[in-house]
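Next up is a structure, given as structure tokens.
Note that one protein chain of the assembly has been removed; the remaining protein chains are unaltered in position.
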Amino acid sequence: MTTLGTRPLDSFADNDQKPVGYGRMLRKEDPRFVRGLGHYCDDIQLPGMLHMAILRSPFAHARIVSIDTSRALAHPKVKAVVTGADLAEKGLAWMPTLSNDVQAVLATDKVRFQGQEVAIVVAEDRYSARDGLELIDVQYDPLPPVVDVRHALDPDAPVIRDDLEGKADNHCFDWETGDAAATQAVFDRAEVVVSQDIVYPRVHPAPMETCGCVADYDRVSGKLTLWTTSQAPHAHRTLYALVAGLPEHKIRVVSPDIGGGFGNKVPIYPGYVCAIVASLVLHKPVKWMEDRSENLISTGFARDYLMRGEIAATRDGKILAVRTNVLADHGAFNGTAAPVKYPAGFFGVFTGSYDLEAAYCHMTAVYTNKAPGGVAYACSFRITEAVYLVERMVDVLARELDMDPAELRLRNLIRPEQFPYTTKTGWVYDSGEYERALRLSMETAGYEDLRKEQAERRARGELMGIGLSFFTEAVGAGPRKDMDILGLGMADGCELTVHPTGKAVVRLSVQTQGQGHETTFAQIVAEELGIPPADIEVVHGDTDQTPFGLGTYGSRSTPVSGAAAAMVARKVRDKARIIASGMLEVSVADLEWEKGAFQVKGDPTRSVTIQDVAMRAYGAGDLPEGVEGGLQAEVCYNPENLTYPFGAYICVVDVDPGTGAVKVRKFVAIDDCGTRINEMIIEGQVHGGLTDGVGMALMEMIAFDEDGNCLSASLMDYLIPTALEVPDWQTGHTVTPSPHHPIGAKGIGESATVGSPPAVVNAIVDALAPFGIRHADMPLTPSRVWDAMQGHPLPPV
Amino acid sequence: MQVPAPFEYRRATSVEDAIGLLGELGSSARVVAGGHSLLPMMKLRLATPDRLVDINDLHGELGYVRVEPGEVRIGALTRHRELLESDELAAVHPVFRDAERVIADPVVRNRGTIGGSLCQADPAEDLSAVCTAVDATCVIRSAGGTREVPMADFYRGPFETAVGDGELLIEVRVPRRPRGSSAYEKVERRAGDWAVAASAAALWLDDDGRIADVRVGLSAVGPNTTAIEGIADALRGREPSEEAYAQAGAIAAERCNPVADLRGSVEYKRHLADELTRRALRRAVARCRGEG
Partner (left out) sequence: MKVSLTVNGDPVTAEIEDRLLLVHFLRDHLGLTGTHWGCDTSNCGTCVVWLDGEPVKSCTVLAAMAGGHEVRTVEGLERDGELDPVQQGFMQCHGLQCGFCTPGMMMTARALLDRNPSPSEGEIREAISGQICRCTGYATIVRSVQWAAAYEASQAEASQAVGSAS
């Protein structure tokens, strides 16, 4: 036998630690990335490809008086200019958002936020497309904008959404959860009640790769191919079919390599729709890539909640109830990407990790003249806001009770024997050993010693702070009885084929933006089938090659598609067992599964490997009665419940008393995501999220001036941590498997982003205790810390 | 991504050639060196020059740090990294190394130049404060010859300098005076960010160890960097002390002219002018005494 002398790039990832299943394994995707051979959206070059650029509104709120495109059209390299009026003729000027609102594709009547899409230019190259934008003359009639969310519902506030029939105010929705009366009763009798206004500012996921696409309509086949920065290619395909009226089987959505998503790439943006329209009209491939400003000013932001937190407790530190009232800024269109029945995402888990008697939340969401969005930036559907609220409130209470915040948490954490635990807002936490995780974090950090050091430093006038947070996440959306996005149930398909030589292909609906799916999912199948991960190809991100599913966000890939991958592998194994029984001429019941092989019970010399079975499945000769040839299976996994990862974080900061500058000195993160598939990848996910948390706590904010101009429109102004702002992370873990997940895994992608902001802020507020303050809002820039030290911490609005 | 509007690219082969090109092209031309201020502005189309004159090939002529007995001469095309790494410069004016550690980031410092930094005239730019503190003079050449402009006259407003059409900044000269040292203190929201405020201080002692002269330049707290008047008069002849630094800080806070923005409130920036001036003086004195 000859062997072709080819060595695939991904063979370089092999290493001697490679397991047959779970464990640390180098990533299969890395060999291409370290060579610069990743294939991202902007890397796509097609013959005859045109380039699109978008003209955006300079005003936050203005009526469009006129648009003159003639000069742009006269540019020799400009092929087309499209305005909202042009789209309106085709019925495409508006599109549905993921929250059943509508959003303008290109503005027709007026612009509602700075950066809103007004017109597009399609040209032969990207430079000319940009030049074309300069040649469009738009006359605007500026209107007063609604910028301060606290005044959005004032009776005299300008009405933003006059496109909606009968709309006379800026109210978006009201929502409540929990039991208002029961909670009031607890508050009435509580010994200690504290309240605190807390702002979670508007932030932005700002993945390093901006959003974009290449739309290619082939008029011969009538098929549209869209390469796009999408975290949810299947959902996008269905929505394009519904919006544009294209037949769904004639749409192929491909997510190539994606340079980070963090929720920014879940929604459908007007630019995608415009590129599709341009390709349909011009019969050419059309590429559109945002610049960084466009990304920051127009695409899915995150947070923007003004929260009043209230907490009730006994004098000796038993937390009784938590109540909150939230004012949510949804921008000009409700573009929240969350399951339909959850307009506030999963904010309902604001009861945290504590055993409460009652809880209640009331929320009012409003429209403002700002970009739409709201659910993004690794927030697990607003659990970031929920965890931040409750973890800040617990610290506020600790201060009120003069109790150590670790001690207060230990007294109130849900106990292991209480699981499954139903919270007062109706969430069923699946499993947890909370105290063990918190104690491990304290031990790892040397908590007692840190407190001693702090006392010594305080005596010297130094400002050292120690902050804790304990979080519970709710991830893996979700059970289709409760959860859908625009009517699409949140179950995930998965297909597995084992080829005759025992090499396998697993096809997934979820899509990686750096999470390492090509490795993790190969390991899941490897664990179940005993096939080496190197022999398992993970296919994802292409709707023509993968089964339907809802995509990657909300830490749902492992909880949902990870389960699907395990289940489909088990289905294949079940079939393989029958074939093996025929090969070994024993009954199925007489076979034992040793990872990778079936053997006859009590006679290890008689066995067949999964590879032997695969060859037999396709080979000559009869198969057992009723068994079809081939070795493949498909499943669609509908999760029974969400999974509830949790963690305990401790942050140590030093604040410069003279300048207010904060240095994060140490950070300990103990995570529990249930069964761990690849330690290395899990640790990486945690590290990234911790950095997000430091970023939000210290510097990240999308700010506006009073005219609605975005002040954070570049990476010069929207600050993201560099290597110098973050410490060397200390991570650790406990393992509490999910009881209902096939492999006990819970999801980890967003845990650290959710859990770390309160740890950092709690540490800073702790450092500032000598100044008598108990809260300061993010982002805690030197200036804002100094303001707090002067006794007037300011909200960032 | 954002791209510049069309322009004509010209590459200068010598200082003479550059000055010839600039003279010929007049106000339609801009000089590009490191490009890290100009090119982003051109991409935003805030700057739309018809022609760019690339002077990077003049690095052989204009990229140098020469420490001479009476002064230090720094070529305008000296890159930030070269300033940072110059031990000779750090020995006589450590404020340069202090500042260069916190100017932008290492990759930008590989490309950006002292001439570009000064000519950009950004109110938050670091080397302007440094050059102000050490009493530098800018050497500007045109077809008609060279002229020397002290830092006090170099800035004409935000983003405006004394360098006119047809002129090129070619050198920065820094006098050397005995028994002196200097330091730079900056607060930024994040590494690589523009200063919230920064203070460059240079200080000279007399034979008795008393303060002979002090110069302080502040960054990001006024429309341009200028020397803070009055500090030298207040401190001259006094022993270096916390009281003296505090007085200097108070003058700096009072005489600066910050505006509120996302980097900080007016009160905070004034506070930083005070605090950072104290810190810079403290460090400069320690260095004078060989303690730092």
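Going by the order they are written in, the chains are A and B; count residues from 1 in each one.
Going forward, contacts are C-beta pairs under 8 Å (C-beta built on N, C-alpha and C of every residue); 3 or more make two chains touch, one makes a residue touch a chain.
Not measured: the values here are computed from a predicted model.
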| item | value |
| --- | --- |
| Chains on display which the left-out chain touches in the complete complex | A, B |
| Option from A:Asp30, A:Asp179 or A:Asp404 whose C-beta touches the chain left out | A:Asp30 |
| Of B:Ala5, B:Val259 or B:Ala286, the residue in touch with the unshown chain | B:Ala5 |
| Among A:Val525, A:Leu550 or A:Leu690, the residue in touch with the chain that has been omitted | A:Leu690 |
| Residue in contact with the excluded chain [from B:Val67, B:Val108, B:Ala246 or B:Val259] | B:Val108 |
| Absent chain, residues of chain A that touch it | 12-13, 15, 26-27, 29-40, 42-43, 45, 126-127, 205-210, 257-260, 262, 291-293, 513-516, 680-681, 683-684, 686-692, 714-716, 720, 722-724, 726, 728-729 |
| Residues from chain B at the interface with the omitted partner, ascending | 1-9, 11, 32, 35-36, 39-40, 43-44, 52, 54, 56, 81, 104-108, 110-111, 191-192 |
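By definition in this document, only the chains that are shown with their structure count from here on.
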| item | value |
| --- | --- |
| Mean-CA-position distance for chain B and chain A (Å) | 43 |
| Residue ranges of chain B in contact with chain A within the complex | 1-3, 5-6, 45, 105, 187, 189-194, 196, 262-265, 267-269, 271-272, 275-276, 279 |
| Chain B-facing residues of chain A, complex | 126-127, 130-131, 134, 289, 291-293, 658-661, 698-699, 701, 703, 711-712, 716-717, 719, 721-722, 724-725, 781-783, 786-787, 790 |
